[in-house]
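Missing here: one protein chain of the complex. Every other protein chain is in place.
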Amino acid sequence: MADYSWKELMAIVFAREIKDSDKITSGAHTEIFFAATMLAQKTHAPNMKLQLGGGVTLCNVVDVDVEELPKTSTGYELIRYAESVHDHPDTYLFYGAPGGARYYKEESDLREVNHFWFADKFFVGGIQADKWGNTNMIGLGKPGKFTFRGPGTIGINDIAVGVRDTYVFLTAHDKRRLVEKVDFISHPGKKICRDNEFYGGGPKWIVTPKCIFDFDPDTLEARLAMLFPGVTLADVRANTGFEVKTAKKVETVAPPKREELDALRTLVDKTGVLRH
Amino acid sequence: MADYSWKELMAIVFAREIKDSDKITSGAHTEIFFAATMLAQKTHAPNMKLQLGGGVTLCNVVDVDVEELPKTSTGYELIRYAESVHDHPDTYLFYGAPGGARYYKEESDLREVNHFWFADKFFVGGIQADKWGNTNMIGLGKPGKFTFRGPGTIGINDIAVGVRDTYVFLTAHDKRRLVEKVDFISHPGKKICRDNEFYGGGPKWIVTPKCIFDFDPDTLEARLAMLFPGVTLADVRANTGFEVKTAKKVETVAPPKREELDALRTLVDKTGVLRH
Amino acid sequence: MSKKRKEVVASIPDAAAKIKDGMTIAVGGFGADNHPMAFVRELIRNGRKDLTVIASATAGLEIDLLIGAGCVKKLIAPYVGQEMYCPIGHNLRKYAESGQIEIWECSEYILYAGLFAAAAGQEFFAWRGGVGTSIVELNKDLVEFTDPIGKTKKVIAVPPLRSDWTIIHVGWADAYGNGQHLGARFGDRWLARAADRIMIQAERIVPNSVIRKNPFMTTIAYADCVIEAPYGGHPYAAHGFYKEDVEFIQDYVRCSEANRKGDEATWRDYLKRHVHAPNDHYAYLETVGIKKLLDLYTHPIVSW
Partner (left out) sequence: MSKKRKEVVASIPDAAAKIKDGMTIAVGGFGADNHPMAFVRELIRNGRKDLTVIASATAGLEIDLLIGAGCVKKLIAPYVGQEMYCPIGHNLRKYAESGQIEIWECSEYILYAGLFAAAAGQEFFAWRGGVGTSIVELNKDLVEFTDPIGKTKKVIAVPPLRSDWTIIHVGWADAYGNGQHLGARFGDRWLARAADRIMIQAERIVPNSVIRKNPFMTTIAYADCVIEAPYGGHPYAAHGFYKEDVEFIQDYVRCSEANRKGDEATWRDYLKRHVHAPNDHYAYLETVGIKKLLDLYTHPIVSW
């Protein structure tokens, strides 16, 4: 049995994705993404700009002791990590990328801009996701008749206009959640983003407990890119509600290294919030 | 010779206009309008809400000693009178009247709303004003060719959309300033405000060193309403660039009473900024 | 010679009596923090109904409670839940799935866009977010149009969202209605600016001189009414004073889940225990207990 929890694995996988020049706003699943982002700042990305939670605390924890991993995204204690705090609506005033469209080109010099804006990466949840990466937080059913009411879109549609990459994160992998077509779209997938000339690229990944999908750059359809340790392609196919296409090479996500786990547990999650 | 200066007279005339329920933002001619508004708070309008200057200091001086009348509208010392300070753009976030259109009806219960919004009264300057109350801060000449460049519109056009009454204030009265038609419109008169369905009523008065014009409620044209002490109708006619119509009864502005002057000089303008 | 300034302090019952059936109210706070719970409970005691409720951009279970108590006719909210404690409000689900409440579908910034339009006195606010989603299909008040400059991109016109009263919980306020948050402000200032009238629920009323020490920290200027309610945010956190009461929230989640699943007795009992039986705010606090309240203490972080 692995000596790490699923949440620890997720935090480490996402921390690896983070670059020193990134501007990141945390979204759903506070405890995992707060851990991932704080871990990245404390290890390889000390200049990554980080907005935590609806209190819009711009945090840097490189030289600050994280006594306990925050469990809610709105708590007063987040201010201990903050260098700047803003009204929540102000977060949308940080949306415009420096240089506008120019920012989104690969290797743009504007990537190195220091000031915070919103954002290179954003983590989103969903009650459904489809093969286009459209996700749904609104509910199931039809307009005027919900068979299941979801929590609401939060601000994911607002964010989709400008954020470079979103990461869709599902807490379970089954045919109810991964569907051919979502009932409602709260977060538009890559195709809709492109059709509407958004700067934002839409989802880069769909992450589930079994695997990571990325997107075919031509068709903009989801394709299996990585399996978590111990999961098979057949397992993914059996539990996915759309036809599972695959990337040229499907890799297995590298399990946490000893030093990654040590860093997570000694620098960010001392009390083991993610372990249990 | 009068024992008061013209600026003192102006401050007292405007202070008389101010009601306890008013929400006021000061505009041009800092020293006169700061004096008028502070004087009103210290005498008959202790609950009048007052935004002073571009630092958006919301000030109440009822129980605060005004050591010296501020000479600029942006100074640090204004913060001494403030209970709340905002970013300058935020002032435009206070624009929407409580109740929307309902606020602007006479005797609306919403007049008594306590919270600040922008605004019942605003004082504006101009390099030209015409008989419609259109005023011009942009310049003289034609598009693409200024013979005289004015300072710019500041925000008067923005304010005109929602402010109940503006007071146009000219520092001299002559045919160059009071014209048949302004070269450019920076502050729209009452007719333009009505035609565009603004909530804001446009100018209530045009005030010059000689007289006060108000507006015919039907034609929305300026008409002479009050003369300052010692000024004659003939004098106004001779120095005005449009045909001077008159209100049914042209009154003379009451000179400052002893107690008004005393209050001004002992409570607001101790150092005599307005006297000289 | 100078007249005195008007004070706007009221008791909780007198303040709550200003809210009438059918009004639109906006309720401040965010997530598990800074909700005006003493005021919310008093509204329920008064049996308010047919309210249109504008929630914060990430509403917590304060809105779920109002729904479950039958006060809400229409809900304007981009989210109702409590993160890991309760991903989706159970009463939200019960009432939305049975069609007992109308939902004005929106996202965080579509909400703010409407508040902005109201606060700034504009006919609408133009915003790109929401294009390409189901929100416009679900909310007929939103109108899609084409960018008049570039002529190609789609934009959404969001109409003004105005409340009759906005109720905000702050750390402290003076008697003239000036409130200061001691921690995060979330979207409270925007909810307040779009209000016809503003109600402050303060942990503490303080002298005006405390406010003037740092007027940059004043977040609400000249509210129309101020009530004092120490621990008035319980069971949620109040920044600068206390953290959320996790067990209490978990009890709420359990009882509201029972309600959603048809066990209305458990839910009625919850309302009786925590809203109706204690006849005022201090009687409510007695049901929590002094030690529990004091154990929620958080030490100050921000200095001024």
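Order as written gives the chain letters A, B and C; numbering starts at 1 within each chain.
As a convention for this text, a residue touches a chain if its C-beta (ideal position, glycine included) is under 8 Å from a C-beta of that chain, and two chains touch if they have at least 3 such contacts.
From a predicted model like this one, the values you see are computed outputs, not experimental measurements.
Every shown chain that the unseen chain touches in the whole complex is listed here: A, B, C.
Within the whole complex, the absent chain has one touching residue among B:E180, B:D195 or B:D216, and that is B:D195.
For the chain left out of this panel, the touching residue among C:T58, C:Q122, C:N139 or C:Q201 is C:Q122. Set against the missing chain, the residues B:E77, B:E180 or B:D216 yield one that touches it, B:E77. The residue touching the chain not shown here, chosen from A:F34, A:F94 or A:F169, is A:F94.
Listed for subunit C, the residues touching the missing chain in the whole complex are 121-128, 143, 145, 147-150, 153, 155, 157, 159, 213-217, 302-304.
Of the residues in subunit B, those that touch the hidden partner chain are 30-31, 53-57, 71-80, 85, 87-89, 92, 137-139, 143, 145-161, 184-188, 192-193, 195-198.
Counting the whole complex, the residues of subunit A in touch with the unshown chain are 42-44, 46-47, 49, 57-58, 60, 62-63, 79, 82-85, 92-100, 110, 113-116, 161-162, 199, 263, 267.
The definition used in the following text is that only the chains that are shown with their structure count from here on.
If touching chains are joined by edges, the resulting network of the protein chains shown is an open path.
Chain centres here are means of the Cα atoms, and by that rule the chain farthest away from subunit B is A.
For the pair subunit A and subunit C, the distance between C-alpha centroids works out to 28 Å. Rounded to whole angstrom, the centroid-to-centroid distance between subunit B and subunit C, based on C-alpha atoms, equals 38 Å. Look at where the CA atoms of subunit A average out and do the same for subunit B: the two points lie 53 Å apart. Residue positions of subunit A touching 2 or more other chains: there are none.
Each of the following residues of subunit C touches two or more other chains: 116.
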